[in-house]
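One chain of protein is taken out of this complex; the other chains stay put.
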Amino acid sequence: MRDPGDVSQLRSALKDSSVQAAEIVAVIGKTEGNGGVNDFTRAYFTQSLMLLLSQFLNEDRDTLVQRIPCVFSGGTEGVLSPHYMVFCRSLSDAAAQPEGAKPSLAIGTAFSPRVPAAHIGRRQHVESVKTAVQAAMADAQIEDPDDVHLVQVKVPCLTAARVAEEIAQGEDMAGSQPGQSMALARACGALGVALALGDIAPELMSEGAMLNDRSLFSTRASISAGVEVACNEVILLGNSPRWSGPLQIRHRPMQDALDIGAIYQVLDDLQIGGRPQVTASEHAKIAGVLVKGEPDRRGSIRGHRHTMLDDTDIDPQRHLRGALGGLVAGVFGDSRIFISGGAEHQGPDGGGLIAVIAHTPSDSTSPVNVRHVAGSSTRP
Amino acid sequence: MRDPGDVSQLRSALKDSSVQAAEIVAVIGKTEGNGGVNDFTRAYFTQSLMLLLSQFLNEDRDTLVQRIPCVFSGGTEGVLSPHYMVFCRSLSDAAAQPEGAKPSLAIGTAFSPRVPAAHIGRRQHVESVKTAVQAAMADAQIEDPDDVHLVQVKVPCLTAARVAEEIAQGEDMAGSQPGQSMALARACGALGVALALGDIAPELMSEGAMLNDRSLFSTRASISAGVEVACNEVILLGNSPRWSGPLQIRHRPMQDALDIGAIYQVLDDLQIGGRPQVTASEHAKIAGVLVKGEPDRRGSIRGHRHTMLDDTDIDPQRHLRGALGGLVAGVFGDSRIFISGGAEHQGPDGGGLIAVIAHTPSDSTSPVNVRHVAGSSTRP
Amino acid sequence: MRDPGDVSQLRSALKDSSVQAAEIVAVIGKTEGNGGVNDFTRAYFTQSLMLLLSQFLNEDRDTLVQRIPCVFSGGTEGVLSPHYMVFCRSLSDAAAQPEGAKPSLAIGTAFSPRVPAAHIGRRQHVESVKTAVQAAMADAQIEDPDDVHLVQVKVPCLTAARVAEEIAQGEDMAGSQPGQSMALARACGALGVALALGDIAPELMSEGAMLNDRSLFSTRASISAGVEVACNEVILLGNSPRWSGPLQIRHRPMQDALDIGAIYQVLDDLQIGGRPQVTASEHAKIAGVLVKGEPDRRGSIRGHRHTMLDDTDIDPQRHLRGALGGLVAGVFGDSRIFISGGAEHQGPDGGGLIAVIAHTPSDSTSPVNVRHVAGSSTRP
Partner (left out) sequence: MRDPGDVSQLRSALKDSSVQAAEIVAVIGKTEGNGGVNDFTRAYFTQSLMLLLSQFLNEDRDTLVQRIPCVFSGGTEGVLSPHYMVFCRSLSDAAAQPEGAKPSLAIGTAFSPRVPAAHIGRRQHVESVKTAVQAAMADAQIEDPDDVHLVQVKVPCLTAARVAEEIAQGEDMAGSQPGQSMALARACGALGVALALGDIAPELMSEGAMLNDRSLFSTRASISAGVEVACNEVILLGNSPRWSGPLQIRHRPMQDALDIGAIYQVLDDLQIGGRPQVTASEHAKIAGVLVKGEPDRRGSIRGHRHTMLDDTDIDPQRHLRGALGGLVAGVFGDSRIFISGGAEHQGPDGGGLIAVIAHTPSDSTSPVNVRHVAGSSTRP
């Protein structure tokens, strides 16, 4: 990805048929903006991508955008490299599934109805996300919430101008500043995931708990907020025996931004050595690394003061992505890490989570993930 | 360190005599500015520190500033925590040195004469640094350059206004922009160290090579540039059998910003396990971690594009410190890492170096480093 | 002012006795930081200034800091030039006051008791400011609030770490984020001034109105917030017949950031032409220009969208200071404008105010402002 308008690698893959346009179900990526309200690299890349796909499919951009969820996180601070992962799945007869097959990577997606501006950051927003996550689980044919390893959600948030407009029209809005609107929107996304997966008890959920009670969290929720979407877009990843194919996914919570142990644990879960660094041969097994984290809101990490929250020059999330990205990239020996800040209710307070998609240790007979029905996950 | 004016921890240490003001020979630290030309946290902390020391010593601030080198690097991006290390040494009779003693941490300091503005970034600047490094080696009583593990130098650089003034007065200046002046000044510092330690052949050194021929470097040079100093200030650290005491120092080059292996290697050199993270008990052994690195000027790391150099919003060095700081802090489990960007000619192109001061594996009979003569290194 | 540690101009003035150290009662200035929570240029300049004054007066720095209010606003965006104004007053026998003298610039100062952290941004904070303003009026010997033209207040605010600490100790804090704490603190300052001067009815003041009901404001309040102060520091400026001397002050509200008319109006009030720009000869009459403004929180100015509030890269107040500073400096033909962002309740919503101190049209017999008692205002 040379810039946020560059889709040449996917174009090549589509042209030589190594990727089938009709099999693409979702795209996740990092673009090189600032990751804030005024980051337009996400919308630019989405527009570029949809222009490309509309050339290969008989659908216009507007239809595609409402069918294929695209979650782009702005901000490639430090060593991070702009990149994107294209998720594909192919379908096959359920009878084709071999007996006693190991669970393979399963992918489900869903779009909620449009979220009214006044609902953003409110209970209704949480419910809207929850329902969409349940739909994505059904789409992935995952029944046990424990088989879900990552739910990537893009939620809408508002510009300052939009908030002012709504207030002028008599709406009672949650969060009057852009940063606050983004944080509340992410909190709704995380709590919606947590409720859908049973990570928190429904009775604990309240508007007052949002951004305040950090004991409420899901270690499988990764939420981005952007002004460019109007509804919740869900990409759900897990392992399922109803799917076959070469890939699987695992995840671990991260206790704080220094939790290097969690990174090695998820590599262990996937039977990849990676000590002290993923080797060149192991490297080929890795299909995607997704990380969530946040600047500890108490102002220190393991007892030592950090300065992320008081900085007027650099946004706290930009600080965090740079630091955590540097750590994860160092272990993987690869700077193509999807890392997203703003981990409110996504993992332990001050921490976050890491999820890795990798090839299964044993060779698979099929080159792509197939289900009852099926899927494959490819990284251009 | 609550802010760049806070010297309360050292004040306490001086009051309870755990640190003797007269034994302080150097201070190295990180302050929370932007690390650029307009970072005044370094000067503010220096002023605060000298005010404190002048209360405990019968010297005024101006004298102290010319006797005790203070190298502060601005920029605590990401998880990094503002902190400082106070280097002390006590002197004792050479006869007191036990036979066959292991080499211990040795500290030497030196100040060059004032560097004229027109010399900055030029061959004369390199020579000035080289001479000062040789003086610091003599002060540390180290004869073999191989026993030197880190030479921390603060070199002067110029504001845009100052450069314009000098040009108006007919001076031919190297580097017309502030960033360029800083980079050239650091290059001079690094090449001066490299020449003094024999890391590069004298005939290879030329003004044309500065910032261009990156095969010329020292893996033991760590250079900061600041508008607040007018001469080169040198703090030289190594191991010497003429010193005794509990501390020693080791260093390793870092090949790039993902070189996690180098961090574990220097821990191995010091016989500290630290896998995957320095444990609480091992942690007590670490007295200081000093790192140098830079954004790869070729625009990519291990084949993947980074965006540090093209960013108009965040300075490239701020990006780098955040990422590399996140990696090193993750291995040490501690965010008090002295990390400084701008590693021109300081380690391999695109990489840098790491140096660690730690307690020796075997217990020492003395609580502080003592030489022939002697020294101790303490971290408040 | 070469940098925030440079007090050489005042040192010269003290040495040649053009300024008497004992007559200094207040200092107002702009330093070149970012103007946010992590702007340490204000504290650094204060420390430098107090070090200088303690050399000329028989008082230590801690005493001076509690006697002479120093209000420094960080941020010299765009054309703005770092500078400071030193306010002096000399006392003389009331009998010396000529009959029927014109009102002259009167200066009063006051310090409130320390504001507890939990009071910041609350009603108690408003009351504390109000009381201090009344004390400053008495100190200036101004009885009619209409004779007051500017009340510059420095109020304390909190770092994120400090807020987290207080909450952990069970305190119920107003404003959990640094920016929010600063905004609430400024609101308290403005409302305290408004109450003291009778600009708003006491019954309209409530905590709920803070930052919300923008119809409540004073056009004579200029508030800065900083983590470096623990109490409210007040500098009150007005005109009084009990004072004599060459200077007077006038002010005008600014309706928005494009209100160039207000600037010319205040020049008219002072009988300075200034059309289209203050000429060289008129220029000598100007002793100080103080401006307050803010990014319109509704996201547009005169119907056209601005982008200050949604910018993740540059702080909204930095945007505003740059733009408004450019406008005012263009009219005055001088970039030494004290301009401060964050004008919550300080002037009309989306606007602010301008106050100018200038020599009176007719020559004065005395070179300095003298009261009953007396004062002079000098700009180095």
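Note that the chains are named A, B and C in the order they appear, and that numbering of residues resets to 1 at the start of each chain.
Everything that follows uses one rule, which is that a contact is a pair of C-beta atoms (placed from the backbone, for glycine too) under 8 Å apart; a residue touches a chain by one contact, two chains touch by 3 or more.
What you see is a predicted model, and the numbers here were worked out from it, not measured in a lab.
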### Task
From the listed residues C:Glu32, C:Asp139 or C:Glu344, report the one that touches the chain absent from this view.
C:Glu32
### Task
From the listed residues C:Glu23, C:Asp213 or C:Asp334, report the one that touches the chain absent from this view.
C:Asp334
### Summary
Contact with the hidden chain, among C:Val115, C:Ala257, C:Ala343 or C:Ala358, goes to C:Ala257
### Summary
Residues on subunit B facing the left-out chain by the touch rule are 34-39, 159-161, 164-165, 168, 177-179, 297-300, 305, 307, 309-313, 315, 318
### Positions on subunit C contacted by the hidden chain, ascending
1-2, 32, 34, 76-83, 257-261, 264, 275-277, 300-302, 304-308, 313-314, 318-320, 322-327, 329-331, 333-336
### Summary
Residues on subunit A facing the left-out chain by the touch rule are 3-5, 32-33, 38, 40-41, 43-44, 47-48, 51, 227-228, 313
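We adopt the following convention: only the chains that are shown with their structure count from here on.
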### Query
What is the distance in Å between the mean C-alpha positions of subunit A and subunit B?
40
### Summary
Between the Cα centroids of subunit A and subunit C the separation in whole angstrom comes to 47
## Note on the structure
Multi-chain touching residues of subunit C, meaning two or more other chains, are 38, 313
